[in-house]
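The structure's right below; bear with me while I get my questions together.
Shown here: the complex without one of its protein chains, the others still in place.
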Amino acid sequence: MGIFRLGHVDIRVPDLELATAYYTEVLGLLEVAREPDRVYLKCWDEHDHHSVVLRYAPRYGLDHAMYKVDAADDLDVYERRLTDYGCTVRRMSPGEEPGMGEGIRFESPTGHQLELVHRVDKVGNLLPKTNPPPAPLSLPGIHPPRIDHVFLTCEDVDGATDFFMDILDFRLTEQLMASDGHRLGSWLERSHSPHDLALITGPQGGLHHFAFWLDDWNAVRAAADILAYHGVRIDMGPTRHGITRGYTIYFFDPVGNRNEVFTGGYWHDPDAEPITWTEDQMGKAIFYYEGAINEEFLAVHS
Amino acid sequence: MGIFRLGHVDIRVPDLELATAYYTEVLGLLEVAREPDRVYLKCWDEHDHHSVVLRYAPRYGLDHAMYKVDAADDLDVYERRLTDYGCTVRRMSPGEEPGMGEGIRFESPTGHQLELVHRVDKVGNLLPKTNPPPAPLSLPGIHPPRIDHVFLTCEDVDGATDFFMDILDFRLTEQLMASDGHRLGSWLERSHSPHDLALITGPQGGLHHFAFWLDDWNAVRAAADILAYHGVRIDMGPTRHGITRGYTIYFFDPVGNRNEVFTGGYWHDPDAEPITWTEDQMGKAIFYYEGAINEEFLAVHS
Amino acid sequence: MGIFRLGHVDIRVPDLELATAYYTEVLGLLEVAREPDRVYLKCWDEHDHHSVVLRYAPRYGLDHAMYKVDAADDLDVYERRLTDYGCTVRRMSPGEEPGMGEGIRFESPTGHQLELVHRVDKVGNLLPKTNPPPAPLSLPGIHPPRIDHVFLTCEDVDGATDFFMDILDFRLTEQLMASDGHRLGSWLERSHSPHDLALITGPQGGLHHFAFWLDDWNAVRAAADILAYHGVRIDMGPTRHGITRGYTIYFFDPVGNRNEVFTGGYWHDPDAEPITWTEDQMGKAIFYYEGAINEEFLAVHS
Partner (left out) sequence: MGIFRLGHVDIRVPDLELATAYYTEVLGLLEVAREPDRVYLKCWDEHDHHSVVLRYAPRYGLDHAMYKVDAADDLDVYERRLTDYGCTVRRMSPGEEPGMGEGIRFESPTGHQLELVHRVDKVGNLLPKTNPPPAPLSLPGIHPPRIDHVFLTCEDVDGATDFFMDILDFRLTEQLMASDGHRLGSWLERSHSPHDLALITGPQGGLHHFAFWLDDWNAVRAAADILAYHGVRIDMGPTRHGITRGYTIYFFDPVGNRNEVFTGGYWHDPDAEPITWTEDQMGKAIFYYEGAINEEFLAVHS
């Protein structure tokens, strides 16, 4: 099967206490473990050890993202392909990162540090495995059930799209084409969702945002209520994407990283043809209701 | 009981065919009657003859708004009070406007033509009076069940608020106060909803928008889908008001009148104290999620 | 204006601690005051002193229901009409019941103790009156914003309907007619909602249920989740009524009183014609989705 989901994002934060307070109280993630300069968090319905790492660093941004693979053999396959492609691949031992099993680490041609990991320690969601209710009651903040995707910037979206499709077996769901025929953005999946990873033209190694899954449009409203209650700056939304069809809010954590809550979208068959958006429809493509992109969306990234 | 609901808005449109197509196909109102220069429309769940009149005129804007009163005596009471206040009041005969019963017409101190009408011909909603289903299926467009309120501009909101409260028995639900102590806006009700009428500082006789009721937040989403599908320009939303707590989209009809779809809010007891908003919180007051007002909201009115 | 809302229900409970735990933790009402044998509760968005009284008594059921009137004069008018009708009316002094102003008490021809009260002490909802957020965060349980209606049983629905319409100025919104032409049920309003009071054929003085308002269909789902989580017995729903069009769940408090959570419905103009349901469509009238009434609905009342 290869890659089957985004495992975690490791985020740089210049104020670890402030960021932890925000991610636990406003977003409602659960703190799983803590080291002097890192805090490990998970969404309530995730079983794996963590899906977000907050890492002390002088400037905000993405340290690395990790995708999970199905079989130990997958690591060998991808290590070989990546090496052949020209990436320097480093083997990671189980436990080198808390909760993580065996893995490989490399820098993608987009300038991002990426990891593939085979096994992750299970800490369980908040429910029993026998006769569970559908959800706990009274979780704090937005409490998304799980992380959804990461959205990265890079200079050469065409080349990067080929890389993720050819080397890592991602499938292209949607693409935004400049009038001169090159791709401005690509949406890629391994989980039959509209995207587990997306790329947009911008600086090498940049993070546009990372996103959490919500149950439905009503949960998007509830998230907006919670964000506004806490005075969190909303970048855009609640609104709908043309690309992915998803419902969304973009907003910023207190140190400058853009977050998204996302739901909706569609089931993407592995044999489906990708959807193409043309640059003149870029407004609708990104924000379907507004039909236009706010300047901040284009300008801000970390 | 006196006034118990907004009856109709009579809107000026420089292109009657274009406006009719929009109000019937995108908003999904029903055409009830037509004259050479006027089209009479209603929402599906309204029983009265019409709630919107499109009237040919060279420039967009509000011709007049009508509120319904409970008893024939109410007309006498309000005629006397209005005359004492200094308004010129004109009696309207039944049938002078299609479907309308006896009424009075006057210019309010805000510079708007307003009517009070005692009886309106019943044309029925689209359901039988015996064993009705809860709603028809397959209505076109947004198809709001009913009109909700009208939002007017005037130069002296304090004076106008007193007028509507003292002379017409409106109750104040919320007020937006400038730092110097005068009112920038007032929200007034006769139906226990957050507002049947609202006033905001601006030109005398101006229309900021008129609004249709929707069932819930999900209907707001569906409305946004329909607006975007038809390429209608959305001014703001889907979002939430701080004032009224309501969920909203603002958008423009093809000739320049601002429409709103609105839902949520609260039940307002007649003995409830009004809520006060201070000018420094005006952003949250108007658009709770954004915490800021877009320039268009302030600038555009008809 | 006369009566404008249901003020409170006073409920008999044989286990005051158990009932209080249920109404505060599962329903999520707020405890306002307590006496040795009574607990006073309110919904979060109500401003008045209380809307539910739990009263120790050996058997469950309704002690009395209270409706609020707009003006002190209303009490005189209704006292006179009630006395003329043949009811024994007792004046109630302010403070005779905690938080209540001046009032009158009488037994209606349905066998119920009813009160009309002019003023109720304001304790406020949980929000400031200046620049309030739309709602508090993290309220426990179902936390309905307000009480909605009470549904009573009596032997002579036709006579009772006349009484509430003629003497107390209720307006008929819907009626369920037996094939022989007498009414099996009546739905009556004073607040432009589908019902502030309803009557169904059954024992004199019986309580079928009392109901709390919820925001929308999604809140009905959340309520069902909370009820099931706590193992509360659900009688019917989530489903929809034909009568009122409302969305509903019926369920029982731990001592046997039936509760409802309700939302939806429609705006009822005071000049609207009532809707009639025929006995052969009684299933759809009560439970529109099922098209049939469960036996418990008919059999159980308190």
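The first chain written gets the first letter, and so on, giving A, B and C; residue counts start at 1 in each chain.
Going forward, contacts are C-beta pairs under 8 Å (C-beta built on N, C-alpha and C of every residue); 3 or more make two chains touch, one makes a residue touch a chain.
A quick note: this is a predicted structure, and the numbers were derived from the prediction, not measured.
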In the full complex, which of A:15, A:31 or A:45 touches the chain missing from this view? A:45
Please pick, from C:4, C:106, C:217 or C:266, the residue that touches the omitted chain in the full complex. C:217
Can you list, in ascending order, the chain B residues touching the missing chain? 133-135, 137-138, 140, 218, 225-226, 228-229
So which bits of chain C touch the chain we can't see? 217-218, 221, 224-225, 227-228, 231, 233-234, 237-240, 247, 284, 288-291
In the complete complex, which positions of chain A touch the hidden chain? 1, 4-5, 45, 47-48, 68, 70, 119, 122, 129-135, 145-146, 191-192, 213, 215-218, 240, 242, 245, 264, 266-267, 269-278, 281, 284-285, 288
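By definition in this document, only the chains that are shown with their structure count from here on.
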Of all chains present, which has the mean Cα position farthest from that of chain B? A
Expressed in whole Å, how far the mean CA point of chain B lies from that of chain C is 31
Rounded to a whole Å, what is the gap between the Cα centroids of chain A and chain C? 48
Using mean CA coordinates as chain centres, what's the gap between chain A and chain B in Å? 43
Can you pull out the residues of chain A that are in contact with at least two other chains? 218, 225, 228
